[in-house]
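What follows is one structure encoded as structure tokens, with my remarks underneath.
The other protein chains are all here in position, but one chain of the complex has been omitted.
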């Protein structure tokens, strides 16, 4: 069951309206590395998970991503200002101006509507956790791009918060991966000789990477113990 | 520049026509974890890569994935048999029967056409490599599902070959990740206190995973050194 | 902020696995009249609503629709059974068998992934409420179709519950519409002579409907007072 | 059978070329609340309607919407001017400049191609009519947004005409709804106790809307008789 | 302006309900080579055509394709029968059973909704006419596939009629092409030496086709004069 609390996870403010920033920020509302994508991926993956601790982790993060989506949408809404004016959008989509009456639109920055084609679910924990770790890393990168381009101080603070949360999620998912790393698709890794071949199909070039004794994915300790002095 | 060699990367045979198997196998031709997706993702990522060894790796694997796509399509084509007959498809899409004249169709098993929305490119090497490692893991999982359900001996051999190649690619991408792991989005990880918080938003449940001292993603040695005797 | 409670809004059971029923029920997980659509539409509309009571209504219902989505997905997951087997799906999509490892897939019954193109947001309360009233009516209809075709007793009970909830939401949205019916796009209705014309462009046929003195949409009392005896 | 008359339903003129206005107006050519959507929805719904008067109404309006689409496309074409020049488009899609040679493009203002995912058909008259009433209301709203932002006098006149026609259609559909309101999904409304519950899932907030005695949707008289003096 | 005549272009009958045939026939309602695609392509191309005779041709054929769409949809509707029953669909999409209440669905045979991405418009008459000639040829092929698989006598007659109409349209479009073949993109053909190169990039193989003196596309007389005896 889902519940909603009208308090935002963190307060959202903007210095002032800026419909171009609104369009850009839309990327993390309805784009492939955005908050709705993250929430839906973790929710969809969770439905079949049996391990109660991992299921709890997924739903903790999914609920947080929904809450991030709400924050991003709130910022988009504030940046959209008070009057529809497509020509005030210097670049990016104009659907908020002509279609939604300045309401946030579930699409990326260029107006492509969110699609579940972004969501990766395999039912295999190692694969799903790797998907999530990669997704969090990508989300961080997109926030970095937005941080460089958006000069609104308050929006930058929000971006900074969200960016750091992606690092936290990334770390947690690696902790979970470490726990289940000998299961599912990680088993029987590299036992077939075909898993040790390198096809050198692009020239000029050589074989610069080793695949002689392949091991299944396994992370270094995601939380390194603090060194004592 | 791309070149084509009419020899398949590996010979493809089928025991006999089976349009239902053809529809199922279509998943890895034009689905989100399929060969076209993999090829296009690595090609698209490569365009901006400057490190010559990593660029070579990406294009070696991309060319191989295109060659895998060709193998899968060849198998689909053979499984489709000789006469259009939608009712011979017990489950899955019927576009090969009504639209393409038994030619392979660039869609998933249920007929959703391939979309570049599947492709993840960020221009950040740690993020792109994590995306690729996850993509290879997912591809392996889908091949495992197909292996369990397709009884054609020759197709199973092909699936087994392709599945092992995904392991090899996965390993190579981790080797590459290890080399660049102190760059891009992996830098300055966990320096902000927000990166160490855990929001416990799903109840009942607790905080079962550590995020107290987050480190950037880093893999254990993807190729463990051979033990000496 | 969104929170999650691991208790379902209502317990979900199935008599036994039935992957065909799972595919059919998928319509209300990821189809145009399904629960994810409803939740996302009301959430997206709510971001700009200022009236606190109407905003509360939208978020009450949105949270409930997310909870319905969870119920439907839980049923799909149970119906999918324990082993991937595409040929056990008599009709409908097979992505749960070849892609998601029996996990629920965010798509309609035929495998078309959910898209935000389904979501209608205008930022105008009369229009958005009419959209929601219509959406709830359509959702009820789809549940009726599923109820006729799915013989699993427990799933039927769940469908019956969900169907009745759509009636409740429909009623509430009409209550809200009544309250704001003199605002926004409902104002200045029919003042122009072009609003009173009938173009008889399909023949044979006539003008069987009146448009001589058009009034803005307005519902009869959604909750008729109980008659006293 | 469909026939075409080269006379437009109403003459279309523009003050002069304005590719930005063209892109904005594209919303009502190929967007979710646009003319193509309306036409296709009513046509698709009509195929199974048995009541001859309602079927006639649907096809009268569908033919008119196709004629509106032609008007909008004519205006887009005129606004696109004479020379491809993507940089003359201040905001919105540029496909007319780089792809279609200034021909109207069947997409929304930001370039997302029209999709039948916009079309709602249930085969249930109350649900389909409610969908249409809502669709007409939304179309009116989008025209209002365009009217505020487009300063070309002739285009504004066209928008005004089309906006008023949406009111007319809305009124007619409510007349039709009134006639069939005791059929289909409107029957047996609110008989189950689950239809009378309110789940208060968003806090803070209360239950501000009544659902104690739910009645099926029913409109006030869409055409109020003129009051006599 | 578009008008509608409730008489079908040709009477449509079916021997009896067959939901599987309905799903298959859906390909030509809402698929890439179907009637809606054809109608929308010719309408969209026509908006900018100045030559009155060619514009008339395009709209004659567009109106006919809309009328074909109506015929196909009528057949789909009849084939869908009287009761929703997804399990009666042996292969193909099941949206008519779970979503549309047996109404025709604007999608292809496997349930992918129609998209304007199918429509080719360039604003260049030689290119647009070649697109249309190819489209008509493909439509004929799809009807041939359906004719081979659908045993309903009446549906076969309809298919046969429609297939022959595609030949007629194809011929007319070639007549038009012949008239304008020295204009637009056909001009200055092959003047650059790069237009005469052959890159032999697939091996083994050679250069089996001539490109030494390239001429713009030009058809043999589409209507050969009857030979006199």
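We call the chains A, B, C, D and E, going by the order they appear; numbering starts again at 1 in every chain.
Here is the rule we use: a contact is a pair of C-beta atoms (placed from the backbone, for glycine too) under 8 Å apart; a residue touches a chain by one contact, two chains touch by 3 or more.
Everything numeric in this text was worked out from a predicted model, so none of it was measured.
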item	value
Displayed partners of the chain not shown (whole complex)	A, B, D, E
Among A:146, A:195 or A:211, the residue in touch with the chain that has been omitted	A:146
Which of A:5, A:27 or A:95 contacts the chain that the document leaves out	A:27
Positions on chain A where the hidden chain makes contact	20, 23-24, 27, 31-33, 90-93, 108-112, 141-142, 145-146, 148-149, 201-205
Missing-partner contacts on chain B, residue numbers	1-9, 30, 36, 40, 43-45, 47-48, 55-56, 59-60, 62-63, 66-67, 70, 73-74, 76-77, 99-107, 113-117, 119, 121-124
Positions on chain E contacted by the hidden chain, ascending	9, 32-33, 52-53, 56-57, 59-60, 62-64, 67, 112, 115, 117-118, 120, 122-124, 126-127, 130-131, 133-134, 137-138, 140-142, 144, 160-161, 164-165, 167-168, 170-172, 174-176, 184-185, 189-190, 192, 194-202, 205-206, 208-215, 217-226
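Following the convention adopted for this analysis, only the chains that are shown with their structure count from here on.
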item	value
Partner chains that chain A and chain D have in common	C
Contact distance in steps, from chain A to chain E	2
Copies chain B and chain E touch via same or different residues, half shared test	different
Most remote chain, CA-based centroid, reference being chain A	E
Computed distance of Cα centres, chain C from chain B, in Å	35
Distance from chain B to chain A - Cα centre to Cα centre, in angstrom	19
Shared interface positions of chain E, touching two or more other chains	1-6, 90-93, 99, 101, 107, 110-113
Touch-based graph of the chains, sorted into line, ring, star, complete or other	other
Interchain pairs in contact, sorted by label	A-B, A-C, A-D, B-C, B-E, C-D, C-E, D-E
